[in-house]
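Every protein chain of the complex appears in place save one, which is left out.
For chain A:
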């Protein structure tokens, strides 16, 4: 086996199976269909021109079952429609427009409950609404000590920059949002970037970062300042376009809630919150209106390769308790056991705020309903991959086997090669 071949096989993402049947009248995800509750339970195709953008932000994961269908599509489930309405609201459309609103959500749920696909659907919706999409497809890559890091002089405790990771982030952001960024002009002063030409676009600004990783962190800071700018700086008013809302997604949040694999000069483990990159994205959860032009923060946990830090599970329990109306002084309020050594930094970060402007919410994805499962299996059948008659009883059997509609399990049951039933 040639070097890198095995990894390439493992990371390969196939999005089309030309043998599967083309489904006639398959509805695409669009601004109208994403909030249409009549379509609940149907599989909506991802618009073909958007596939490259979604690939650029690494929305598809290798183990997801895209490869057996003619074209990628996702189920419009209840959570999706709710998110669609939220996206519409933040964009300033729909029934209750709230332009400039920031929604912060931590997506939790069982293994295979569709957390990553939920993020993908969010990205697709954001692209439809012409938002800027910034993603961290795998949080683990930033803390597993596979990418270079350098200490920042004069910080206390010592902080670290990961230049190559930042460069990669800029690269995929520009590739996915190229059209949008090419229209936005630089509107702030950036003394740290003397090579920046006046009047250049945000695309050109970000491109400085991928040519030279050494300045990528400074470029990213400038880029972020531009995207969150609500008004131009003095003397740069010419051609200022109001910035669009932003979608920020992180998948695999648990890896950022513990110590990283990086070591400092004394060979002690560096806490993930001491990495500038990680700290930047986590700080968005903390502040009030962290995205000045509105937007959506979706930070999903992942149960594959999960470090399962104690502090995170307590923090999530606290969020749940807070949403259920249990006060912090109540005896039912979750607290770490004595001497358990739960990470205080994590607990502090995710502390449920009493009167925050836009507080962090915990969204737990459950299984899909039987009707949604039926629509999902009809998609299999119409693609020619399933040769059973889809009856309510048949769907009910699978629904129960999948632990109450856990969609990853439903998908496994649908694609499995088995003897014909009965």
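By definition in this document, contacts are C-beta pairs under 8 Å (C-beta built on N, C-alpha and C of every residue); 3 or more make two chains touch, one makes a residue touch a chain; residues count from 1.
Just so it is clear, contacts and distances are computed from a predicted model.
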Options "Exosome complex component RRP4", "Small ribosomal subunit protein uS7m", "Superoxide dismutase" or "AAA+ ATPase domain-containing protein": UniProt name of the undisplayed chain: "Small ribosomal subunit protein uS7m"
Per the touch definition above, residue among A:18, A:49, A:154 or A:331 touching the missing chain: A:18
Interface residues of chain A (partner: the chain not displayed): 1, 5, 14, 17-21, 67-68, 378, 381-382, 384-387, 389-391, 397, 417-422
